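All protein chains but one are shown at their positions in the complex.
Take a look at chain A:
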Amino acid sequence: MLVFFPAPHVFHCEPTNMAACSVEELLAKAEQEEAEKLKSISVQKELDLEFDVGNLLACDKNRIETRDLREKKRNDFLRALARDNTQLLINEIWKLPTERVEEVIVAKLPEQTTRLPREKPPPKPKPPTKWEQFAKLKGIQKKKKTNLVWDETAKEWRRRWGYKRANDDTKDWLIEVPETADPNEDQFAKRNKAKKERVAKNELNRLRNIARAHKVKTPGEGLLPKAQQSKDELAKAVSVAKTSTASVGRFQDRLPKEKPPKNSGKKRKFEPLIGDFNSEKQKQLELLKIMGSKTPKLDITKAVNTQMREEDREEAAARRRKGAGGKGRKGNTAGRGKGKGPKGKGGKAGGGGGKRRGKPGKH
């Protein structure tokens, strides 16, 4: 326990009143000691406090014995405890090195010891731009340039770039037409256009640098991060994920209600190079025959299908027109039209592209 005592006062007594002096002395000394105790900065604690002076923080781990305190006593007890703890903290702070800053005594705080969570994650280093990479490769250093440049024509200091810059060639009031140029060419417009092109190129490069920095890439196969994915996209993503295994999805189990994929298998089939020579010969001869003949080749099924599609389209258009007018008859006409269509056209093959209309009572 440390107790500080300042230099005691020295009492001079007259030699005549010896007894009185000694009593006075004793009393004075006792008073002094009491006063000292009151003003002491020492605090007695079982366990030392833990200090984090960088944060002006102190933690007291001592047991708080007094329980079931009433209101008034509790406040006083808390106050006394706070006073003791604060005294210890202040003692610690006063041990720090001080300096004088503008007539004020200031104590330099050490590093904080309590680790507290950050507000945001630490910043990621930005990838260098194209120019920065090149400069590093070549060893080009950045040269510090002056802000203002002397402009001869305006006879004043102007900024190097930006609004009202020095030596702006688009602002020339007189441009000499060079000998090699076309006399009818507008030189002013030419300069303006060149500037616009430079600006656009710069902007493009800037955006490219940003895109490279943020690594915004579209995935080749798979889901683009969108709010709503459509059913086909999800199905595609599932099938891609399934086939991305070492055995290309052959041994992947399917979910209970999952249907087998529709368009799997080879997309195009080629005949083997050295196979059946006879069939190859036949194929080639037939091909030559068709190419040599003058009559056009007609595929009956294809023609019929085209015809049927045309009819359906016309009917749908007519239905829409009728539907806009009166909705009652829509059902009847649709049923009738559709029922008749395929049966009616079954036998109408022949004759290249002629359109035949067999619809009763629609004109």
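The rule is short, and it goes like this: a residue touches a chain if its C-beta (ideal position, glycine included) is under 8 Å from a C-beta of that chain, and two chains touch if they have at least 3 such contacts; residues count from 1.
Heads up, the rule we're going with is that contacts and distances are computed from a predicted model.
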Look at the options "Replication protein A C-terminal domain-containing protein", "Vacuolar-sorting protein SNF8", "CP12 domain-containing protein" or "Ribosome production factor 2 homolog" and return the one that UniProt uses as the protein name of the missing chain.
"Ribosome production factor 2 homolog"
Please pick, from A:I90, A:A194 or A:L288, the residue that touches the omitted chain in the full complex.
A:I90
Out of A:K29, A:H214 or A:K283, the sole contact with the unshown chain comes from A:H214
The one of A:T114, A:T153 or A:N202 in touch with the missing chain is A:T114
Footprint left on chain A by the chain that the document does not show
4-6, 36, 39-41, 54-64, 67, 74-75, 78-79, 81-83, 85-87, 89-91, 93-94, 98-99, 101, 104-109, 112, 114-123, 207, 210-211, 214, 216
